[in-house]
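Note that this complex is displayed minus one protein chain, with the remaining chains in position.
Take a look at chain A:
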Amino acid sequence: MDILRLATAGSVDDGKSTLIGRLLYDTHAAQQDQIEAVGRASRRMGGEDLNLALLTDGLKAEREQGITIDVAYRYFATARRKFIIADTPGHVQYTRNMVTGASTAELAVVLVDARHGMTEQSRRHALICSLLGVPHLVLAVNKMDLVDYDQAAFQRIDEEFTRFSARLRIPDLSVIPISALQGDNVVRRTTRMPWYEGSSLLHHLEQVHVAADQNLIDLRFPVQYVIRPYRDEYHDYRGYAGKIAAGVLRVGDEVIALPSGMTSTVTAIDTPAGEAAEAFAGMSVTVRLADDIDLSRGDVLTRLNNQPRTTQDVDAMLCWMSREELRPGMRVLVKHTTRTVPAVVKQVRYRMDVNTLHRTEADALGFNEIGRVRLRTTQPIMCDDYQRSRATGGFILIEPATKLTLAGGMIRLD
């Protein structure tokens, strides 16, 4: 059994909460006491039916205002997979929350209402998924019950979205007609749409092939922490602990440390389960080397003939998440892999209209806006193009005084 991390995007009006509620309910992830609590709350708010949205809206303010403010994480499992849902609110003022949810997602479900078709919102959601490098996208055309399960209505949306998404980087797109309310094609295939020959949403989530999405080619091992036991029985032990960001590392491999440029050979890989001959992207390991070389937190172990870019000039798409505007000249901290370095914002190249994909000239980025910027770091970072390697192409910006997280960035290399 593996884990599939997915993000859902859409608003309450699109039936997103109902969809998640149904997935949780039908896979027994929502329990009787939670359902009863939702029932009590639904009645108190004057509703007759079980308001499944209350299953996902956890904070007091969300329940009072009937909106989703923040990313909520939900869990369910089938015999085949464990699923982690990052449930994100749909409206434009919560773009940063959707970016957050999409940053770790391997698949995104974007909901549209079959009656209304594509909206600005669904275009924005698809764009964010593409920018954040989510490899699989599912367009769930919901409320098919309200258009009499009409094939033509579905096809119009399918074609429109497919045409639109051709301008984006979406490696794998599936379009599924569903009714979250009635349960059609959510967990089980429905008989009400015989014209649809694909699988149910859950079946798709269980089967979608994600193993090939990881970067297993470019070895990148950012050193997180150096382990020195200072114990008699491990007197000479010196291990470099970290999570492999990309690629595969084997005992006997020749490696180069950046930025020092010193080389050595891997003599052992310690994992939580003991010593291993190889380790791959996503594993937290401790690496031992044949030589004592200059290597500490923030440095990278990689291959001599396949190295990341070492640079102080960072060109990136940025999602700005702070109320205070981003302007050239601003001083920030860049946290990239395990390295945190001061930087200056050099230039805002353009702002992207998240609804139309148009670029507009800009000299600042406001709250929830996405744009292309140039940064100059005080120390080099060792990075890759985000679309090639998410773990070594993504970074966050931190405000040096308030310590707040200001932005998420996706590096572009030419």
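Just so it is clear, a contact is a pair of C-beta atoms (placed from the backbone, for glycine too) under 8 Å apart; a residue touches a chain by one contact, two chains touch by 3 or more; residues count from 1.
Everything below uses one rule, namely that contacts and distances are computed from a predicted model.
J.: Unshown chain, UniProt name, "Sulfate adenylyltransferase subunit 2", "Sugar ABC transporter permease", "GMC family oxidoreductase" or "Cell division ATP-binding protein FtsE"?
T.: Hidden chain identified via UniProt as "Sulfate adenylyltransferase subunit 2".
J.: Among A:M283, A:L357 or A:L413, choose the residue that contacts the chain missing from this document, as touch is defined above.
T.: With A:M283, A:L357 or A:L413 as choices, the missing chain is touched by A:M283.
J.: Which is it among A:L146, A:V187, A:A241 or A:M262 that touches the chain not included here?
T.: A:A241
J.: So that we can see where the missing chain sits, which residues of chain A does it touch?
T.: For chain A, the residues touching the absent chain are 1-3, 28, 31-34, 37, 41, 57-61, 63, 69-75, 77, 81-82, 84, 96-97, 99-100, 103-104, 210-211, 214, 216, 224-225, 227-231, 233-234, 237, 241-243, 248, 270-273, 276-278, 280-284, 286, 297, 321, 333, 335-338, 390-391, 394-396, 398, 402-405, 408.
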